[in-house]
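A protein chain is absent from this complex, but the other protein chains hold their places.
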Amino acid sequence: MPKDDIKIDLDIFQILNEDGKIVNTKEMPQLKNDDIKRMYELMVLARVFDDTALKLQREGRMLTYASLQGQEAAQIGSALAFQKNDWFVPSYRENGVFITVNYPLDMLYQYWAGDERGMKIPDDINALPVAIPVGSQIPHAVGIAWANKLMGRDSVAVVYFGDGATSKGDFHEGANFAGVFQVPCVFICQNNQWAISVPFKKQTHAETVAQKAIAYGIEGVRVDGNDVFAVFKIVKDAVAKARAGKGPTLIECVTYRLQHHTTADDWTKYRTPEEVDMWKRKDPIARLKKYMEDEGIWNEAYEMQVLNDAKAKVSEATKKFESAEPPKPIDMFTNVYEELPPEIEEQRKDFE
Amino acid sequence: MPKDDIKIDLDIFQILNEDGKIVNTKEMPQLKNDDIKRMYELMVLARVFDDTALKLQREGRMLTYASLQGQEAAQIGSALAFQKNDWFVPSYRENGVFITVNYPLDMLYQYWAGDERGMKIPDDINALPVAIPVGSQIPHAVGIAWANKLMGRDSVAVVYFGDGATSKGDFHEGANFAGVFQVPCVFICQNNQWAISVPFKKQTHAETVAQKAIAYGIEGVRVDGNDVFAVFKIVKDAVAKARAGKGPTLIECVTYRLQHHTTADDWTKYRTPEEVDMWKRKDPIARLKKYMEDEGIWNEAYEMQVLNDAKAKVSEATKKFESAEPPKPIDMFTNVYEELPPEIEEQRKDFE
Amino acid sequence: MKMNLVQAIGLALTQEMENDPSVILLGEDIGEDGGVFRVTEGLWQQFGDNRVIDTPLAEVGIIATSIGLAIAGMKPIPEVQFDGFSLPMLDQIYNHAGRMRKRSQGKYHVPLVFRVPHGGGIRALEHHSESLEAFFTHIPGIKVVTPSGPYNAKGLLVSSIRDPDPVVFLEPKRIYRAIKEEVPEEEYTIPLNKAEIRQEGSDVTVIAWGAMQKIVKEAVEKLAGKYSVEILDLLTLYPVDRNTIIDSVKKTGRCVVVQEAPRTCGYGAELIATINDKALLSLEAPVQRVTGYDIPVPLPKLENYYIPDVTRINKAIEAAMSF
Partner (left out) sequence: MKMNLVQAIGLALTQEMENDPSVILLGEDIGEDGGVFRVTEGLWQQFGDNRVIDTPLAEVGIIATSIGLAIAGMKPIPEVQFDGFSLPMLDQIYNHAGRMRKRSQGKYHVPLVFRVPHGGGIRALEHHSESLEAFFTHIPGIKVVTPSGPYNAKGLLVSSIRDPDPVVFLEPKRIYRAIKEEVPEEEYTIPLNKAEIRQEGSDVTVIAWGAMQKIVKEAVEKLAGKYSVEILDLLTLYPVDRNTIIDSVKKTGRCVVVQEAPRTCGYGAELIATINDKALLSLEAPVQRVTGYDIPVPLPKLENYYIPDVTRINKAIEAAMSF
């Protein structure tokens, strides 16, 4: 009995093109003007937040920071597509998602300034803290989704990672578990074309991330990661599908990291200005702005207001985190165990 | 620009069917009668070797042993398809391959009786020793193939592993490296349907192993692992392709483990006799015999001779390994480093 | 009821699963098959697919999804099939299980119990005989427990399951079926910071854990009262019961540490350092270490020469006594 061939569509799903035009009306999600404005405002806020972080870092007021510029649509579009009771599992580049789920901005700065207290996630946010080891958070999300399934909770886990992460065993083992146990997990790979200095074509001989889903018998989708409508639509569908018990999805958001990998990096060493410029022309924010202008829901006054608003929030956050009491050294001994073992108790005494 | 869809053929490539008939004349490799007899004789030898190991184990003369019964075509067919200067990288179930590359039978027994000296691979065999940690040998083979490429050697690495191994990060990271660096490596997965008690459908939600190749942008092929001609043909092509610098191939040999996982296992706990019987009817040896009979190159006298030959070899090996001097305890300190560090030198003295 | 270690662990698992619906088991072949050591035999039949879970063959997946499960409110008990295969899991244990509480500032914790068949002596294949406790005890944020017999196995496992922090539970596979003891059906727990004095004595302290307890007992029996030996059984390696160790060494002035793992940087070294810290002046002889050697565990034909045995232990006791 001949089997069906496996097929996967490698086209990039797009709704809003580089010029701010809707190219796929059929798929355009039902969004009120206010929804669209919210998207825009969050994307601007993320950009301002990020710019300020880079500035603070240059001034020595922040430590290593990983910019999300260029990836705002992928992050905000996806973050708006899951619910409050869903889990969000980040890598280190997801400040746009954090911002969308209302994480206090000052705490994000605090964390990126090397103060662990910044990762005290508010009670009403179901998020894991930032994961630094690339890909390591993926199987955690699978475990969380699995717990949701086992406990009959109406909650999906959404995990974020980069193109580089797909090379790690953690991705492989996690995604395979997700397939086998059909857990409600949505895998969002922001393929920003680079893992520090390693371009995607040297990361894997596969042409796309999406096709890696085939290895796990799960659905894989490619979407224009700079198109907030497309990302929103695809993630929303995947989350709904997961929630309905119909299994996990691997989503490749094709996007670009406009800045250095982190503030410790210098992209001029390994990529051309032409390439970066080419992607700047696909900027997710400019594109949405163009669309909104055409739709009559954007004008200069609105822009000023959005920008001022964002700047006010960010400057308040800056003030707040910079005026926080420094952490108490002795607190490094807390939260290691529920009850401090005598070994550490002794070390703690010694420290005092 | 719309991309081509990715397609992979999930049909099982077959030449010799369950009834010993050639169903794919076009693909039938050019084999002389002597070649076919050699295949048959090696498969019988492997079966006798294996039966004897199981018997010795029951009698307490051998330790844990992993039977290859049912997988003779996959092992002998593939082993005949690479050359002496190629590398063979085994898991723990590849005695059929070891036998085909002329590994001394007594040393195989010696190894499986818990004597490390059995893995002193003869100088003229390019093989790694048995790898027990599932999947861990896969990236070693990739490294060896890579060295071959870097050094301009005309040598391919052929690595064997099971269906269970495909779930490991080592498989993923190794296969991805192979794709990226286009090394001359052939991946042979003997999908024998079970990883101890875990059936393939619980191992992964992917329908096949072959499709996992798509994740690495390399070629994937499914072949009837109980059809020695098909295996020979597919592996030969893949080895030639690798040798020609055209990249790695992942080959899924669809086969079956007829015996317990190892002598420490009891398959009646997790699978039905019906299933095992069904696969017995696909026995690779019986099938080849039928074909040879039809071709007039098999008869009872020949059978007796082949069997007696195999038994003689195996009984000689048994005698030889059982009459070997026991290993010297002090030798456990050799071959740990090229030069024994003082720490171990002291421990060694202490031991004496 | 008289039970061996396998049965006692099975009983603890059964009872805790009955008590607490969030307890689940995951590992390779632990379901229908009952586990390669038969520890989980019958549990899949009793609790079903959703609580006794055969996983794909993927150790990182097992431990890392367990971390996620634990964070989200389950009490996963992941199993690795043999100690030698736990090494790929160290990353997730070190970088995540032991740190999630810290990283989340106390919001999340990881109440999992990682079951590891531990050590050698069963004439098995390569990688089936490792003793990795020195790795685990060096990892902040986790506890390390190892029973030495059926009774304490049950009590320690129950405590481990109820512990809010990640626990590595090392099961000495060599004595899985070698010791039978009375093990109560009734619930009891053994605290995760107490060593036990197996035998009181005044001449020399012998410290061991896990499977080595049995060998130490045999060794001391063989001495037939020549010395008054105090035998300590650590049970929990981190946090370790330093008071009991120090009190004993202060009393006897001599000490022998028995460790199956390779010598250098083994757990025994930490015990010696602890004694150095707190009881140096009481020492009348160097602490003797009886250990595996700094070489891979040999295959079965030579394995017995590697693992500490009665002769080597008694040689060390003599050395301590005659120093």
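Every chain is named by a letter (A, B and C) in the order it is written, and numbering of its residues begins at 1.
The definition used in the following text is that a residue touches a chain if its C-beta (ideal position, glycine included) is under 8 Å from a C-beta of that chain, and two chains touch if they have at least 3 such contacts.
Keep in mind the model is a prediction, meaning the values are calculated, not measured.
Interchain touches from the omitted chain, evaluated on the whole complex, reach A, B, C.
Remark: the omitted chain is touched by one listed residue; of A:Q203, A:N226 or A:T255 this is A:Q203. For the chain missing from the display, the contacting residue among A:P90, A:P139 or A:G169 is A:G169, taking the whole complex into account.
Considering the whole complex, the residue from A:L10, A:M28 or A:L63 that touches the absent chain is A:L63. Of the listed residues C:V110, C:L283, C:I307 or C:M321, the one in contact with the hidden chain in the full complex is C:L283. Of the residues in chain C, those that touch the hidden partner chain are 60, 84, 87-88, 90-91, 94-95, 98-99, 102-103, 126-127, 134-135, 137-138, 140-141, 238, 261-262, 264-270, 272-273, 275-278, 280, 283, 285-287, 289, 294-296. Residues 63-64, 92, 111, 113-116, 130, 132-135, 164-165, 167-169, 195-198, 202-204, 264-265, 269-270, 326-327, 329, 331-333, 336, 341, 343-344, 347-348, 351 are the ones on chain A that touch the missing chain. Taking the complete complex into account, residues 87, 116-117, 119-121, 123, 128-131, 133, 136, 139-148, 150-151, 157, 169-170, 173-174, 176-177, 180-181, 334-338, 341-343 of chain B touch the chain not shown.
Assume only the chains that are shown with their structure count from here on.
Centroids of chain A and chain C (each the mean of its C-alpha atoms) stand 41 Å apart.
Once the centre of each chain is set as its mean CA position, chain A and chain B turn out to be 43 Å apart. Under the contact definition stated at the top, the residues of chain C that touch 2 or more other chains are 55-56, 58, 60-61, 88. Shared interface positions of chain A, i.e. residues touching 2 or more other chains, are given as 169-170, 173, 176, 180.
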